[in-house]
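Note sheet for the following structure.
The complex is shown incomplete by one protein chain, all other protein chains being positioned as in the whole.
Take a look at subunit A:
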């Protein structure tokens, strides 16, 4: 680490990757320098007094100074002025970060849920992040590989955020921007990337067990690469539609519905029960009852998850009512049937 570049604030912050982030960094440098000067005046003064006025003899007297109106006025007024500058500067930067009403050149609907982000482009391209693969080789790591969301450089991008369950917050350090995803509300995250590269998205609002795992990657590329990526995705989607129901179900399970975040297919326990060997077998519930898992049971569990709680698991799942189509439920059931 280069300690000298602390002064210029460039060594610890990620590369400023959007038009707005450079302005944030300028404000940061002002805050850092003015804060450092204030710190030196206050603490430096204190340290000098400690040594200069150290009690040397037990009967040493002190000066009798009760107040000094001019000094007191100055050390109230000067901090006030500096803080008003920081306030106004912060406001102007904030205004550029928010841009609530502005329409983007590219608009993406982002839905947060425990513990994944779904990005949906206007042309139905859908990215669900993170993937179900581990990010690191480390067996103890709980981080999953973030899926890549592609946007073009130099354009205004607007993400329209909402959440299906609890509060989440969409944060890209390199963009110096962050916005909560609130259930029942739409918020926007607008940015204009100026640097190409991969930038990590974190969730910064605590949302439960896998909060630290809710990552995605935003890849900023030039316009042609963006168009090529979109064409490739659209072709892949068309291909998927020609597949059989079980394959479509698998894509939904791992992809946009994000079932794989909580349910394994190999018998291991994640958050909810595994789907291995589910279909046609007996399910025991927390209230002591049990049922054989059939189409009706699975459909009910997707639409009204709290109706029957599997013994030993928390009632953590939220309803997919309104988020899933009738055919998609059928595809999921076909997929579950294959998990012997």
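Here, a contact is a pair of C-beta atoms (placed from the backbone, for glycine too) under 8 Å apart; a residue touches a chain by one contact, two chains touch by 3 or more; residues count from 1.
Everything below uses one rule, namely that contacts and distances are computed from a predicted model.
**Student:** Please identify the absent chain by the protein name in its UniProt record; candidates are "Chromosome partitioning protein", "ABC transporter permease", "Cytochrome c oxidase subunit 1" or "Acetoin dehydrogenase complex E2 component protein".
**Tutor:** Answer from the record: the omitted chain is "Cytochrome c oxidase subunit 1".
**Student:** From the listed residues A:107, A:126 or A:165, report the one that touches the chain absent from this view.
**Tutor:** In the complete complex, the chain left out is touched by residue A:165.
**Student:** Which residue among A:108, A:125 or A:179 touches the omitted chain?
**Tutor:** For the chain that is not drawn, the touching residue is A:179.
**Student:** Looking at the whole complex, which of A:111, A:190, A:213 or A:264 touches the chain that is not displayed?
**Tutor:** A:213
**Student:** Which one, A:35, A:244, A:267 or A:280, makes contact with the chain that was left out?
**Tutor:** Among A:35, A:244, A:267 or A:280, only A:35 touches the chain that is not shown.
**Student:** Mind listing the subunit A residues that contact the chain we can't see here?
**Tutor:** 9, 12-14, 23-24, 27-28, 31, 35, 38-39, 42-43, 45-46, 49-50, 53-55, 60-68, 71-72, 75-76, 79-80, 83-84, 86-87, 89-98, 100, 114, 136, 138, 140-143, 165-167, 169, 171, 173-174, 176-180, 182-185, 187, 200, 202-213, 314, 316, 318
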